[in-house]
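If you scroll down you'll find the structure; I have some questions about it.
Just one protein chain is left out here, and the rest sit where they should.
In order of appearance the chains are A, B and C, and numbering begins at 1 in each one.
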Amino acid sequence: MSERPQTGSSTRRTMIEAIRDALAVMMARDDRVVSFGEDAGYFGGVFRCTEGLQQEFGPHRSFDTPISESGIVGAAVGMAAYGLRPVAEIQFADYMYPGYDQIVSEAARLRSRSAGGFTAPLVIRMPVGGGIRGGQTHSQSPEALLTHVAGLKTVIPSNPVDAKGLLIAAIEDPDPVIFLEPKRLYNGPFDGRPDQPVQPWSNHALGDVPDGYYTIPLGKASIVRPGEDLTVLAYGTLTFIAEAAVEETGIDAEIIDLRTLLPLDVDTIVASVRKTGRCVIAHEATRTSGFGAELSAQVQERCFDFLEAPIQRVTGFDTPYPVGLEWIYFPGPKRVGDGMKKAMAY
Amino acid sequence: MSERPQTGSSTRRTMIEAIRDALAVMMARDDRVVSFGEDAGYFGGVFRCTEGLQQEFGPHRSFDTPISESGIVGAAVGMAAYGLRPVAEIQFADYMYPGYDQIVSEAARLRSRSAGGFTAPLVIRMPVGGGIRGGQTHSQSPEALLTHVAGLKTVIPSNPVDAKGLLIAAIEDPDPVIFLEPKRLYNGPFDGRPDQPVQPWSNHALGDVPDGYYTIPLGKASIVRPGEDLTVLAYGTLTFIAEAAVEETGIDAEIIDLRTLLPLDVDTIVASVRKTGRCVIAHEATRTSGFGAELSAQVQERCFDFLEAPIQRVTGFDTPYPVGLEWIYFPGPKRVGDGMKKAMAY
Amino acid sequence: MAERHVQLHVPEPSARPGEIPDFSHLVVPPVHDARRPPVEAEAHSTYDLATTLIRVLDDDGRAGGEWDPGLDAATLKTALRHMIITRLLEEQFMLLQRQGKAAFAIRSLGEEAVSVSSAMAVGATSPGYGPGLDMHFPTYRQAGLLVSNGHSLFEMTCQVLSNSGDRLDGAQLPGLHSVPECGFFSISGNLGTQIIQAVGWAMAGAIENKRIVALAWTGEGATAENDFHSGLVFASVYQPPVILNVVNNQWAISSFQGIAGGGDTSFAQRGIGYSLPTLRVDGNDLLAGYAATTWATERARSGHGPTLIEWVTYRAASHSSSDDPTKYRPADAAAAWPLGDPVKRLSQHLIVTGSATETTLAELHEACRSEVMDVIDQAENLGTINSGPKASPVEMFRHVYAEMPPHLIEQRQELGY
Partner (left out) sequence: MAERHVQLHVPEPSARPGEIPDFSHLVVPPVHDARRPPVEAEAHSTYDLATTLIRVLDDDGRAGGEWDPGLDAATLKTALRHMIITRLLEEQFMLLQRQGKAAFAIRSLGEEAVSVSSAMAVGATSPGYGPGLDMHFPTYRQAGLLVSNGHSLFEMTCQVLSNSGDRLDGAQLPGLHSVPECGFFSISGNLGTQIIQAVGWAMAGAIENKRIVALAWTGEGATAENDFHSGLVFASVYQPPVILNVVNNQWAISSFQGIAGGGDTSFAQRGIGYSLPTLRVDGNDLLAGYAATTWATERARSGHGPTLIEWVTYRAASHSSSDDPTKYRPADAAAAWPLGDPVKRLSQHLIVTGSATETTLAELHEACRSEVMDVIDQAENLGTINSGPKASPVEMFRHVYAEMPPHLIEQRQELGY
């Protein structure tokens, strides 16, 4: 279980509401915080994460942008260097590519190439992952394309409490932070069984979100389920899939929700794998050169003598994300469970 | 040693000349082959890889483009779908990012999203790697950002003979191929000692390039040095650095030049590591989420019972490529050798 | 010097929910006023046509002016039929989505004249469609191209239902068709990217000295995407036979055209800075659209290069099945649109010219409706996204490469296939 920050009162919130609350809290605290993106102003975003901000803070603090991801990120770089704290929304992570040059060549390197003379303290929010019948252009998980880039931090929360605390920490962070929002979790946790009705966050402990200001530090993983038999490294939606796989297999897995992919909480990972001796890595992104490869490499480098079985990767396949075969593609509890069994059987 | 294709006569060529020859051979054989890029027409490219093609084949087959990497790749996608065989040059791989959306979202997925109705048989050539005092915008090795993308093939030759044969195979390939050219090897092999004069290819066996048409198949690695003690997985410039490290350490390493990163020649890798029990992976790109991570994960998954030591990654650091500290950044023979020693000492 | 407060200018549409629709900013010039230059005119001599509005049909449905393409009644009735079929079909697709039988739906309601007139004009001189020939690079709002170019309505519906009749094996969202033989390029789903691809296709045609034409399509919102620029730059430099169609339906999901940078210029005008000939056309006037496309097609096929066309129209429906437009614009905005409805306007024209009566038009509607309903029934019988046989999981791995590489074979086997 994620530690619960204490701020006094709390409110039941979906992940969408938690994100909006984080933005509202920060916009109220700090005039420099501005929010913008495609349909993110007047309308409040296609997922409603910025709803009401324009009404509350005015169109100069929360506004619509042209459909230009490069323009969105590029303008954010300029604003951040000027001294603002821009929080830009990319409508779907699948659409980050036109803005990728601005992320990789500009935001990520501005501080180092100017030896600290200029900086780009910005946040880029983008919904990631599938499971919403979105097909290949509304389902991607491009985290590995971001973790390879020196100068970026990459964050991915799995629940409302973390989403709010991590987003506030990201806004306050002096470096560019990519904030990935697993869209399948926006309205409730997801156990990988698409035929079941959505469980709302209001039924879940992590949907009870502290009011006001609090942060969850970047770079710290969370052990969502302690266990002895093996370690599952997951993040975003796959955290819940791993829990479902534990239920299905009965294996006493320690499930780690990484929360921040870069910088990575190596200590928590290493301590767990040294304890359990087995490791399964689960993500929704395509396998080859996915972030699972980095995790596998690091675990192998740091826990070689402790490993009793090969590290297993359970991932999306190396194909585009199909709309018609969505649940074949998605690494659900069955496939994660199979990976766990394989690790145990070795 | 790379196998030498037999076509009868041969000519001493630099890697630049070998690439130009591959283009000339294919443009003469197939009217559909066209070549273009920034400064790649009249002038023949800033590295001269397309020199003389416009004069030989006319401005409709070899031409200059506006400074727009997205336009270059996007136009190539349209031309390839139409039925031509475009070979586009990106002036430096560091400048591929404006064209990255066209590579990832378009070229890579056109075949699958149209169920084979349309295809994009194009080649994108780009110089990669450092060692030429180019600083952060003329030195990058972004291969991991390409190998993560389903639908692409990624090739990287390390010598003139391979460069010509692989480029011809890439042009004939029905899928989009990214052809990475290690620019530090353009004029000669490089042992990682920048103070020594450049060795020209004319002194090297692999600078003796067969004339006319031949191919080297994509997806096949080459064992450049057989050995018993450990396996070094390398590609591009690092192939030669590994050879220098063997010289310096005296370790009997088997050096594999991967040549194609995707599809990967898993069989050659696995056979070698199962034989040696130790593995060092060397590349110039930044470490985190680099292609070395994928190699490490696969070796671990497939050779777990054979590994006698943790797989070592020797890579560029997770920083931008600095011009002033170039040789500190570069993973030269000393660092590769240290990795080998570490693997042996375990 | 007049000092103004320095502030961020955030454009606002003329009316928001609860307010009265206001289209007074749309200057509608007198019908028939626009001149028709010869197709070989120098680009810069066409710039006046970037700010006017080419119109053939007046408010009473009478045709006239230099741009009147003089189409016969049979052709016009076919056009009307295609518009009606497109409308009814998409209405059904939306219904299927509401019933959970399709993952997604999107309509071109109110904009049908745009794609139908373009397809017909190009088709009139087309050497054929497919690699080496003519090709449209559409967005999701040009289903009329498929209807006009004779694609099977049944197949279209199967794609929308992601059932076993979907030739794309469930790879793509409903509506993101790919039909080479009907000149319909695979729709990406990523906005803006395909403008430069159309230019590339046209460049290939020019390299081969073929009298083909490629047609790029974009919404006005997506002109803000960077690849709109690369498309215009390459079109300007290499002068290939391409028609760059900007469909200005006033909205991009919830943002009005001012957020795309329309300002006090037209989107057609964007072409001027790139030395491209530009036409701005009444998009709800089938005859005007046909005429403009014919001009640009002739120009392209006769070696005079690219044309940019802005289609001024209105997105009468929601953006897609995921959208509720009453959240950001007056509910009755479409009804107030000054350029009317394309189906009504062409119908009216047929009536005033004596080519149809209210009765024959009602019959036409009825015939279209029953054709569409039959198609929907048949396709549903084959299955929907939630029921019936699906593409085999093997399909997911099949078309990633021409030949399945070892790692995909391995992953397919992992899955048990």
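The rule is simple: a residue touches a chain if its C-beta (ideal position, glycine included) is under 8 Å from a C-beta of that chain, and two chains touch if they have at least 3 such contacts.
Small disclaimer: the values here were computed from a predicted structure and weren't measured.
Interchain touches from the omitted chain, evaluated on the whole complex, reach A, B, C.
Only one residue from C:233, C:350 or C:375 touches the chain missing from this view: C:233.
Check C:100, C:303, C:389 or C:406 against the missing chain and you find that the one touching it is C:303.
By the touch rule set out above, chain A reaches the unshown chain at residues 34, 60-61, 65-66, 68, 70-71, 74-79, 81-84, 86, 98, 101-102, 105-106, 109-119, 150-151, 153, 174-175, 219, 262-264, 266. Taking the whole complex into account, chain C touches the unshown chain at residues 1-11, 38-40, 43-44, 203, 205-207, 209-212, 224, 226-230, 232-234, 236-241, 258-261, 263-265, 269-275, 298, 301-305. With the whole complex as reference, residues 38-39, 41-43, 46, 59-60, 63-71, 94-95, 97-98, 133-138, 287-288, 317-320, 322-325, 328-329 of chain B touch the missing chain.
Operating definition for what follows: only the chains that are shown with their structure count from here on.
Averaging C-alpha coordinates per chain and comparing to chain A, the farthest chain turns out to be C. Centres computed as Cα averages put chain A at a distance of 32 Å from chain B. Chain geometry summary: the mean Cα position of chain B and that of chain C are 41 Å apart. Each of the following residues of chain A touches two or more other chains: 94, 97-98, 136-137, 288, 318-320. Residue positions of chain C touching 2 or more other chains, listed in rising order: 169, 171-172, 176, 188, 190, 226-227, 395, 400, 407.
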